[in-house]
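Structure in structure tokens, see below.
Excluded from the complex is one protein chain; the other protein chains are retained at their positions.
So, chain A:
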Amino acid sequence: MFVPSDNSPPSLEDFTLVMPAVAVGNVGQLAVDLIVSTLNMSRVGFIHTDCLIPMAGNNPYSTCKEDAQELHTPAEVYVAPELKLAVLQIRAPIVQTKSKKFRQLIVSWIKASGFSRTVILSSSHAYQRDDQQMKGTPLRYLATPSLLKASANALKELGWREMERVASFPGLTEANAEPRLCIPGGGITKGLYTDSCSEDLPLAVVLLFCSEGDNIPDAFALVNHLNDWLHLLDDPSQAPNKWKIPTSWNLLFGSGIPPSMF
């Protein structure tokens, strides 16, 4: 459940919520890191739940010695009040048997907080694309009917590509096998999307196809794509890569090289 950092819980009514799905390449989480780090967002609370694997560390967005020693937990909520933006960052995998419970927790928190819309940043296995999906941009979106009521035009103008439905049994030409939504490697993305459709929540999914590896360029691609819609950064005419990389991204591939090796 949501636990505020201060004694006075923040009002998130009418804010836009951006959150990641723990998915292939951790791209959504990396993109959210960029948003929090660049916009210098402040933490307003924690999501304290048994659905996430516990972890703890010092401030991943620290810029100076003074703010370095601040404890951070697996799921935290940050805000940028001037942009009416709230961000939920998830830093740990979901406990395997608790994925449904976690989805329910998120959906009820979204409803209780009164967010005007939610955007899930996610990713999907690039190797499971079919021939059609391999052509053109690797970025896709999904929107619930409730969100389309408000944002259909904006999304149309952006010319974004909607996530395709794929055949349930590829290769089989069964007449009654309807194409269905499939987001392999997307974690709870599909579940959250379908839950939001049934709960009539305004929710969008922005995802990209990628593989495990150095996913930093993928994170930049995703966050720039999101920025085209939400205009989180002031001046879109600025050169790309205007996002600030947090200190926690150091040593993503391990420690320095031991000199005794040479």
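Keep this in mind: a residue touches a chain if its C-beta (ideal position, glycine included) is under 8 Å from a C-beta of that chain, and two chains touch if they have at least 3 such contacts; residues count from 1.
What we mean here is this: contacts and distances are computed from a predicted model.
There's a gap in the complex where one chain should be. From "glutathione transferase", "Trafficking protein particle complex subunit 6B", "Auxin-induced protein" or "Proteasome assembly chaperone 1", what does UniProt name that chain?
"Proteasome assembly chaperone 1"
Using the definition of touch stated at the top, determine which of A:Asp14, A:Asp50 or A:Asp228 touches the missing chain.
From the options A:Asp14, A:Asp50 or A:Asp228, the contact with the absent chain belongs to A:Asp50.
Touch as defined at the start, partner being the missing chain; which of A:Asp14, A:Asp130, A:Glu212 or A:Asp228 qualifies?
Residue touching the chain left out of view: A:Glu212.
Just the residue numbers, please: which parts of chain A touch the chain that's not shown?
Touch with the absent chain occurs at residues 3, 22-26, 46, 48-50, 53-60, 62, 68-71, 73-74, 93, 95-100, 125, 127, 184-187, 191, 211-212, 247-252, 254-260.
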